[in-house]
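Next up is a structure, given as structure tokens.
The block that comes next holds subunit A.
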Amino acid sequence: MNPLLTVQDLHVQAAHRTLVRDVSFDLRAGETLGIVGESGSGKTVTARSIVAMLPEGLRASGTVAFDGIPLLGKRERELRPLRGTRFGMVMQDPFTTLNPLQTTGEHIRESLPRALQRSRSTAQAEVARRLAEVGLDPADIAKRYPFQLSGGMRQRVAIAAALAGDPELLIADEPTTALDATTQAEILGLLRKLQTDRGMALILITHDLRVTFSVCDRVLVMYAGSVLEDAPSAAMTRAPRHPYTLGLLLAEPPVSHVVARLNSIPGSVPLADEIADTCAFTARCEWARPVCSAGRPSLTVIDGGRSSACLRIAEIGQEVDVRQTTLGEPATSAPVNAGDPILTVTGLHKVHRTSGLGGRARTTPAVADVSFEVKQGESVGLVGESGSGKTTIARCVLGLATPTSGTIRLGPLDVSDPRRLTRSQRRQATQLVQVVFQDPYASLNPMLTIGATLGEALTAGGGGTVAELLRQVGLPAPYARRKPAALSGGERQRVAIARAIAVRPKLLICDEAVAALDVSVQAQILELLREVRRTQGTSLLFITHDLAVVRQMTDRAVVLRRGEVVEAGRTETLLDSPTHPYTASLVASVPGGQPEAVNRAHGA
Partner candidate 1 sequence: MMLLSFTARRLAAAAVLLLVLSFGVFALLAMTPGSPLQTLIGTRPATPELIETLNAKYHLDQSFLTQYWSWLGNAVRFDFGQSISVQVDRGVTGLIGDRLLLSLQLAVYAVILVLGFGVPLGMAAGIRRGRTTDRTVSLLATFGISAPAFVLSIALLYVFGVWLDWFPVFGVGEGFRDRVVHLTLPAIALAGFLSAIVIRQTRAATLTVMHQDYVAFARIRGLSPFRVLVRYALRNSALPIVTSAGMLLIAALSADLFVEQVFSLPGVASLLLQAVTDKDIPVVQGVAVLLGMVVVLVNLLVDLLTLVLDPRTRTSQNRGA
Partner candidate 2 sequence: TGGSGTPAGAAPATESDIPSFTYAIPAMPTSLTGITTKVQTQLITSLVTEPLERVSLNEGTAQLQPNLATSARQVDPQTLVYTLRSGVKFSDGTPLTADDVAWSIKAAAAKTAETAGNMAGFAGATASGPGEVTVKWAFPSVNMRETVSELPVLEAAFATAHPDDLGTSAALPVGSGPYAYQSQTSQDISLKPNPNYWGTRPKAQNVKFTVIADGASAQLAMRSDSIQGSGIADLKTTTQWQGINGTTVYTAQNLVSDLLSMDTSKPPFNDLHVRQAVAYSIDRKGILAAAFGGNAEQLQTLVPIEELAGVMPSQAEAQQFLDSLPQYELDPAKAKAQLAQSAYPNGFSVTVPYINGSNWSRLLVLNLQQNMKPLGVTITPQPVPAGQWFQTFFSHQATGLQVLSGFSTTTTDPAGLLFGFVGAANMKPNLPNSANFTNDVIEKNYPAIAPATAGTYSKADRWAATKAILTDVAHQLPYIPLFSEKTAYALAKGYTFTQNPSLFDTLSGAWIDLLRSTT
């Protein structure tokens, strides 16, 4: 049987650099292929090349043939009949993929085959059928505009629209990344169901290996624009055939148990052009030998449909297998020797006021009656899906927002109303609590050098030198002279941590501190935070939506939903035997279904 899609030697070039190099794979009808890789590895660019929809300024070369028809270099006019009817695509962000000025019904109707569009009533019936297929109530949804739907509903509509032309291949580019954990599981389930029902081929792009394994037959691992491994899911889980795949698998913190040391891949992802004639992974590989940098290894078939781009896989295969099974073993969680409360939040309410159109004020309750405490030396997790109020609570504690009601005490200090604090109280608060934010790119002032940023933090208290701080977070001292633009995401996050610990705060709030980082770097930062806690006795308030991270980093956890606490308790108890249905559903939505599985909500 001929493959439905053949990609041969795909190269994608931007003005001055290569984005994707030598990508080749086949896809048979009805097959499910996963493409995994960290941010910037070229997944989206590859997918866009397949549907011949590259962003302006990018050029693709090589072969992409769909059902024997070469797609690259074809004109728009010739491609159009294929699009939608033979292959389709769903994009990452459901909030932006739909035309805001068009109802969902219209979206689906315009994508239907010509014949079905002609008659009004048939079209209407068909739209209803398609909406029902993706699990939406047609009567209600068809007339709604995108802004009137939730993210999950929008993604369903987008899927229905993409499938309206009954394509034989559907490409889904991170279709769940922008969604909540629970919704994610639903959408993945839906995709799987549609794929089997229709027998169509599916390419699922994600940055999360676990998600891929749960959905796909075969997985392609991409790194810096190249494919490093191509293997069936089952085989790859069992025995990855590339050190990078192994690194990825190990870097994912397990959700089922605490590990003593989080594995990370040292260094950071290179640019595609830096690895033009060496093994892509050689700089970060512990098994690297001079031969690895001698030339660019190609993807070679090893066995049973597995291919790897590692030259030395035959020699090191054994070691890799051993590593895969031994590491990540459960560790006994250290006993918590909690002291006095450092943070006490009681009955916190926060209502956001926004002025709407025509000057009418709208109020959004963000946090309602939240109480919890963090003791000296303790690490507490704040868990909940997007919009549940986690950041709002953090901002109130930090004095960046004023609570509507309720009290917040930092040790001896009442900081419920930041505007009423005296100058010295404010100074005191500074020494008590500091923060690390999610976005490493916006966390640092781009105009100031690292040294200046840290120097400024040191003036706020603490004592010590910039060099010392840099050493503490594992950065070389000369970094002080650099501007943030010259640092990678992980390095920036280290600087952000250094700035926070400069004043030696009693409590460190981490708001999704690793959510924006690549899996291979994420573990480094988590490990650094663990170390900070260990060495300085700092309490942590750890905000995340990632249950695996909660498991690794916290002693106790508070589960939030729509601004209210639904459950709180020891992390182990909470995750292993949740009592509240919402917590249970959170735990259940981790890919793989059971909390025992080596799975996590999803990576970053």
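In this section, a residue touches a chain if its C-beta (ideal position, glycine included) is under 8 Å from a C-beta of that chain, and two chains touch if they have at least 3 such contacts; residues count from 1.
How were these candidates chosen? In short, all candidates are chains of the complex that A comes from, given by their letters.
The shown structure was predicted, so the numbers you read here are calculated from the model rather than taken from an experiment.
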item: Subunit A: touching candidate in this complex (1 or 2); value: 1
item: Complex contacts: residues of subunit A adjacent to candidate 1; value: 51, 53, 56-57, 76, 80-85, 88-89, 91-93, 95-102, 110-111, 145, 147-151, 153, 158, 161-162, 164-165, 356-358, 360, 362, 387
